[in-house]
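I'd like to ask you about the structure that follows.
One protein chain omitted, others in place.
Our next item is chain A:
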Amino acid sequence: MLRIGIDIGGTFTDFAVWNGEAAGYTAVAALKVPSTPPHFAAGVQRGLEALLAQGRIRADQEMLIVHGTTVSTNAVIERSGPPLALLVTAGFRDILGVARLRLDRPVDLFARRPAPLIPRHRVHEIDERILADGSIDRPLDPDGVVAAARAAIASGAAAIAVCFLHAYRNPAHEQAAGAAIRAALGDVDVVLSHEVWPQQSEYERASAALLNAYARRAMSGYIAELEGWLATTLPKARLLVTKSNGGVMAAGEATRMPIHTLLSGPAAGVTASAALGAMLGEANLLTMDMGGTSTDISMIRDGRIMVSHDGRVGEFPLMMPVTAIEAIGAGGGSIAWLDGPVLKVGPRSAGAAPGPACYGRGGTLPTVSDAYLLCGYLSEDAPLAGGLHLHRALADTAMAPIAATLSRDSAAAAEAVLAVATANMLANALPFIARLGVAPAELTLMIFGGAGAIHGPLLADEIGIGRVVIPRVASVFCAYGCLVSDLLYDVVRSVHGEALDAAAVAAIFAGLRGQGADWLAAQAGDAAPAFEYAADIRYAGQSFDVSVGLDASTAERGDLAAIAAAFHAEHGRLFGHASPRADIEIMALRLRVRGNLPRPGAVARPLAQGTPPHRTRRARFAGAWHDTPLFAWADLPVGWRAAGPAIIEQETATVVVPPAFTVAVGPYGDLVLDRER
């Protein structure tokens, strides 16, 4: 079946198209059209119309459109959602204001805790209480619920979220409250915390319920608009939406549970990296998506995407599993400046407007992109994506004050700026890598997004990564990620403090499997479910748990001894020690359900001979100018190989091969850089 991936960025909306039959990954086609903020659907429609006009797709074709959208994310970050109300257990009205107490920068005398998503007067205390074991201590006061809901609606609340203590263990009161509100007030949008994410931790669960309610309006409006347009233009298209866990879901599910899209933007690129890495036999990857103001990095280990249970969107926590992303405040627009006697780069960025000085759009401050131009990595002769021409003289002027202070020429100053920018990235990337206990030398760096192909090799060189891959479709890599992602559903059951025997564990997993199968069926997927089992476990009395993968027979039989053994082994692997005789506590049982979708596979291109034509450009490496061969990526045959330095240009990206590296075109048309030992 035809499959189209669409990813919306701030500047461009990217399309990746796979016709479902031809040569797999190497046949994936790319298209970029300008984004149309704030009405992003227009750009999507324009791109699809262009694909129709080019004859790449037909209006009557069956197709799967997989779409990454950040409309919910934007609503949360800009706090542009509708007013909401929250009902909580009596005694906990400040659940949002207290949060988890701690401040992010304790030494800052002007540090603040972020303002809650909704003010205190929209939080209502309800007389009810369920205890830790799920027993009812005080019955729910339904009249109080209805009165609070009426007051909330009267004061303008667009939806009502409900989070009662221990609802993850016994949802009866949340369910009764929801029913009472609907019975009394009719068609009111009610979000119950245990339905969004039934995990222990009331602040995070309340936040999840609120975020889901908050994002719903933006998401449902967007999906409705797009589906309406598709119904007339591409009637046989089925719309799927990407999730923060790297998978996808049906559009209807995205409308119901938009919370799962909040971190989906960067996740798709990591999914793409894992897919391409599998084709290339690269199981351990550091991914790098470098944009104008920041750089997102993530990791793949043994082919598995690194998952985080403490993601953040804007100022709010997300405790469901999401692809782990570290954002580094360094990008192509980061501004270089003198801080007293030392040179700094960022965190301030020239952004898209006015942009780097060399863009000629009014920016006068020197940026990382200006440094690329002055070092010869970018060129006045090669416009950027979107036809933007660069101006060396403007970059030179902008760099002049720094050059004067450093007593160097502007190119040498530019190289110093890049050294500092690289050091900034290193200071964030190395600790991130260290978290998984991996040495940089074991990793391959996979690069996508704007400036990454210039800076990635510089970073790899600095931190000791030996191989760099630049995908053939790097410029639309997140859209490509939409082509290779599966239906993916995570479900959790908190069991902290429950007395578990084998039968109980087996029954819980069976229940989770049922939920997962139902979810998959509801996505209209005919895919057979594949189940991945896990448990969050810790040593008794500790407060730090480890998520442990379980094999199917262990999980389905509820084999407690095997579960404990798996925990001790994982603890040993992660932390270097285990205490096999110590008591353990199981905190939560988890299940991930995967429904495979058709994806472009690995079909290698034949090796080709030929010496591609090249020009040369002066480029600066390690303090010296090199006459550097300059190639067009399109001219390079599979199997081609050259020693650095080299520069390889493509319509949407420039790849810089530093002198220490060799470059080759891999079997699927990707560039592979290897550092000489």
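One rule holds for everything that comes next: a residue touches a chain if its C-beta (ideal position, glycine included) is under 8 Å from a C-beta of that chain, and two chains touch if they have at least 3 such contacts; residues count from 1.
Just so we're on the same page, contacts and distances are computed from a predicted model.
Chain not shown in the complex: UniProt lists it as "Hydantoinase B/oxoprolinase family protein", one of "Hydantoinase B/oxoprolinase family protein", "Carbohydrate ABC transporter membrane protein 1, CUT1 family", "Glutamyl-tRNA(Gln) amidotransferase subunit A" or "NADH-quinone oxidoreductase subunit N". In the complete assembly, the contact with the undisplayed chain comes from A:131, out of A:131, A:224, A:388 or A:552.
Residue-wise, the contact with the chain that is not shown comes from A:108, picked out of A:108, A:187 or A:526. Here the missing chain is touched by one residue of A:364, A:405 or A:596, and it is A:405.
Shown as candidates are A:388, A:434, A:528 or A:552; the residue that touches the absent chain is A:434. Residue A:424 is the one among A:424, A:444 or A:485 that touches the chain not shown. One chain is missing from the display, and on chain A it is touched by residues 90-95, 97-98, 100-103, 106-113, 119-121, 129, 131-132, 137, 165-166, 168, 200-204, 338-344, 405-406, 416, 419-420, 423-424, 426-428, 430-431, 434-435, 437, 496-497, 541-544, 574-577.
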